[in-house]
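All protein chains of the complex are present and in place, except for one that has been dropped.
A, B and C label the chains in the order they appear, each numbered from 1.
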Amino acid sequence: MKVTINGKRFEIPPGKTILQAAQANGIYIPTLCYHEKIGPLAKCRACAVEIKGNPNLVTACNTPVTDGMEIVTDSDRAVAAQRFVIDLALSSGNHDCIICEKSGACELQDAAYFLKFEDKDFKKGDYPPNIDDSSAFIRVDHNRCILCGRCVEACNHIVVNGVIQIIDRGFTSHIGFDNNIPMGESSCVQCGECTQVCPVGALTSKKSIGKGRAWEVEKVRTTCPYCGVGCQLELHVKNGMIVKVTGVEDGSPNKGRLCVKGRYGYDFIYSEDRLTVPLIKEKGTFREASWDEALDLVAKKFKDIIKKHGPDAIAGVSCARSTNEDSYQMQKLFRSVLKTNNIDHCART
Amino acid sequence: MNNRKEFKSPVGGAIVDPAKRSMMLAALYIAQEQNGYLSEEAIQQVAKRLNITPGDVYSTASFYSLFRMKPVGRYVIQVCEGISCYLNDGAERVADYVSAKLGIKLGETTSDGKFTLETVQCLASCGTAPAMRVNDQLYENLSPAIIDDILERLMGEV
Amino acid sequence: MTNWEPVLLANVNRPNSEKIETYLRYGGYEALRKALKMTPDQVTAEVKASEIRGRGGAGFPTGVKWGFLPKDAPVKYLAVNTDEGEPGTFKDRLIVERDPHSILEGVIIAAYAIGANRAFVYIRGEFFLGVKRWIKAISDAYQKGFLGKNILGSGFDLDVSVHRGAGAYICGEETAMIESLEGKRGVPRTKPPFPAQKGMWDEPTIVQNCETLANVPHIILRGAKWYASIGTERSRGMKIFCVSGHVNSPGNFELPFGIPLKEIIYEHAGGVRRGRNIKAVIPGGTSTPILSSEKINTPMAFETLQGAGSALGTGAIIVMDETTDMVEVVRRITRFYVHESCGYCFPCRIGGQRMLSSLERLAGGKGSNKDIEDLEYVAKGMYGRTFCPLGTGMAEPILSALRLFRPEFEMKAAESDAGYF
Partner (left out) sequence: MFFCIGTNMTEAHPVAATYLKNAVEKGAKLIVVDPRRQRLTDYATLFAQIKVGSDIAFLNGLMHILIKEDLYDKKFVEQNCEGFEEFKKHILKNYPPQKASEISGVSVEKIREIAHLLASIKPCLLCYTLGITEHTSGRNNVVSVANLQMLLGNMGLESAGVNPLRGQNNVQGACDMGALPNVYPGYQAVSDPKIKEKFEKAWGVTGLSDKPGLMIPAMLEALPTKEVRALYIFGENMANSEPDITHVEHCLESAQFLVCNDIFPTETTRFAHVVFPAAAWSEDDGTFTNSERRVSRVRKVSSPPGQAKPNWWIFKEIARRMGSTWDSAGGQDIWDNEISVLTPSMAGIKYARIEGDGLQWPCPTLDHPGTPFLHRDGKFSRGKGLFTVADWTPPAEIADAEYPYVLSTGRRLFHYHTRTQTGRSGLDAILPEETADISVEDAKKQGIANGDAVRVWSRRGEVTVKARVTEEVPPGMVWMAFHFRDGNANWLTNPVFDPYTQTAEYKACAVNVEKKM
């Protein structure tokens, strides 16, 4: 379908909304509640755009594109409507960007910046602190919540855990857990899907607080080291340190979803307990050794045993947690050098 | 062990039986009759019967102003604060009158647990304003004398 | 004074008016007998020809709505809106409590016309007596064979159940009502799809106000021609006007469309109390724009009120005399809408509270001109931009009050402790 957006012509495949068409072509329309995997909620009303021939502004997120449609996203009228919503959202909570974990990756901040907000353009909210710190990994700051509803949809319909709810109605409505109890006491399994979809700093990963700003981190894609699902992770790395883990939204198999282990169980690698030097046991206790000494010792012992008792007197257990390449190397060592098939791993546990 | 709630059935979001679910408001009314409000136990019971999460039940109940999530007195006096009651010398005037008479402020319950005083939105008694409601009973065309009458009768009840 | 034979309120003042025996004695369920002898399409055509418009507030032509139903849908539902909650409105309560069968007969005929075998009555939770009357009326109708299997030997089946709301004005909005009927939070749905395509449990559903349905038996019995002869060109039939506020004889008055507002207030509602002058009138419930006394001659009809800068809404007339504090009136109305906002969309949830804060400051003597500016900014901003009509309804009285009575707001600001800044 042929459409024009802000005077430019685009070819759009059928079945797309105005917002999708704009996003696919690099045109930004402010939006706070829309998320690709949740679909339009039409809740925030920020994505107001004009369509030629339609006297009313429409919401881009849930208006399908039709052939020949002329869309204007940056007319005075559309921008005023967009600014109005952003102003409301800013006034409805304590949007303290300076200290907010989400700063730099916040969709509300992005919208305000894009719309060139100045200090005089919006009311600042001032509400008493309302933080739920009860959960092990997720911090809930109700004052930063704009009630976009993404977390509720994600918790109930993506990961289907049914924990997050909207409680009460109207201006006093807020997100709540189970029957309105603190998150840490609720049946929340801390998969963190809510933090993944939260557009603002309302639901953040506790572990990451103060570790790195959004613009300081490099994102590295990798595979989760836990179960056999093989979720794709995005490691947020600052100075060689993982400071946060998120799911790769368009990655297979998990499409952004993770569990508590995959999302928060990454920092064991920084544990003080790590083994850092080869160890050799002498008289019942370990002493540090050089690589050469330790490797030579192992090679010598293996040679001796093979000589005296044959290759099958050595056996090896490979690791179902390490990489394919490591397992390959180990079985290669056993088969081609030690000449035994005594190689196995815990394939059965 | 920490105080995390065990995840327990039933779970919402999936396999909700629409016919069962449509009984939600009716079930909440019944549950509320027990204690005058929806205790945690009442919420759990409704959840179990309708096969949805307690959280879903709580969320739904909290949307509706006739469901109470906290205990109230035996008689809940709800004074209409609608526009027509206001124009007819009702609303705050009635509420203040009742408040003085019972010695409680709006939102409070008398120490004997008998009366709770609240305001409520338009009761569709605009043609017979001012109006107030005590539990299931609607009182209209209120005057101080009528209010005295109602309250004294209820106070006298054991 | 226009005197008309009441149609909808003909029974309400009879003794035991709510009883089925009374209803039957005065010709009740005759329309149903007649309708069942017609084809459903004929019934729909008759209703369409009457040009009756919905009485719930939006005024959509009823027959046209019925025509939206997909013909081949195997399951269809009728939902009856008795969730009267608009401040100033008290007509539905009267009919439900005093003449429930007149609605029920309309329900059965409508269900027959649209091919629904199940109807849901949604009644406001606060209407305790209404709930009882509905249940009694329905069970009596079953007993007399007007409900259930094979109604009056016609082969048509209909079951009706009563569902009590629980204190949420928004559930008067048709999609929110459906959500509530399904046992959920009463948050409106996106339209389209309209309920006629996808409503209750995703099946095609017609949602109809009970006053509208109460008209249906009369249309069937006396014919569309008779009906269309009453009222104005674009507002046919009789209408129940609720009059309250500063009048001597408040109440419900059933009058033909087109009757001037002034006549209702002075001839039927006994005029303004203490002989005072009128300052303002809300003509159609609190979500309609306020009219100044200059518009007092406006005929009460959908098109004429629109022309006067307001709307017919539910036909609830609230009269305010010259002593009325308009800032307080607007504050009170806004408080209602903020209380009743479902909180789903941002403009209504946040904008409403922001306007209320300004109004509370102004009314409480703590306001400033900045509050007036913000009030106007927010009201204009949310007008027409909310997810459902509630937000626009919230903005209407504020915008109209600022248009008509701005000096009163400015006076409040000038007198306030905050002073001018």
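Definition applied: a residue touches a chain if its C-beta (ideal position, glycine included) is under 8 Å from a C-beta of that chain, and two chains touch if they have at least 3 such contacts.
Just so you know, these numbers come straight off a predicted model, no measurement behind them.
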item: Which of A:36, A:133, A:216 or A:312 contacts the chain that the document leaves out; value: A:312
item: From A:36, A:216 or A:326, residue that would touch the chain that is not displayed; value: A:326
item: For subunit A, the residues touching the chain missing from this view; value: 136-137, 157-160, 189-191, 207, 220-232, 235, 237, 240-242, 251-254, 257-262, 264-269, 271, 273-281, 286, 289, 291, 294-299, 301-303, 305, 309, 311-349
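As a convention for this text, only the chains that are shown with their structure count from here on.
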item: Leader among chain pairs (count of C-beta contacts); value: B-C
item: Centre-to-centre distance between subunit C and subunit B (centres being mean Cα positions), rounded to whole Å; value: 25
item: Whole-Å separation of chain centres (CA-atom averages), subunit A against subunit C; value: 47
item: Intercentroid distance (Cα basis), subunit B paired with subunit A, Å; value: 42
item: Residue numbers of subunit B (touch at least two other chains); value: 59, 63
item: Residues within subunit C bordering two or more other chains; value: 168, 185, 339-340, 342
item: Residues of subunit B defined as touching subunit A within the complex; value: 2-8, 11-14, 40, 43, 53-59, 62-63, 69
item: Interface residues, subunit C side, partner subunit A - complex; value: 168, 185, 190, 338-347, 349-354, 374, 377-378, 381-382, 384-387
item: Subunit A residues within the subunit B interface of the complex; value: 156-157, 160-169, 176-181, 184-187, 189
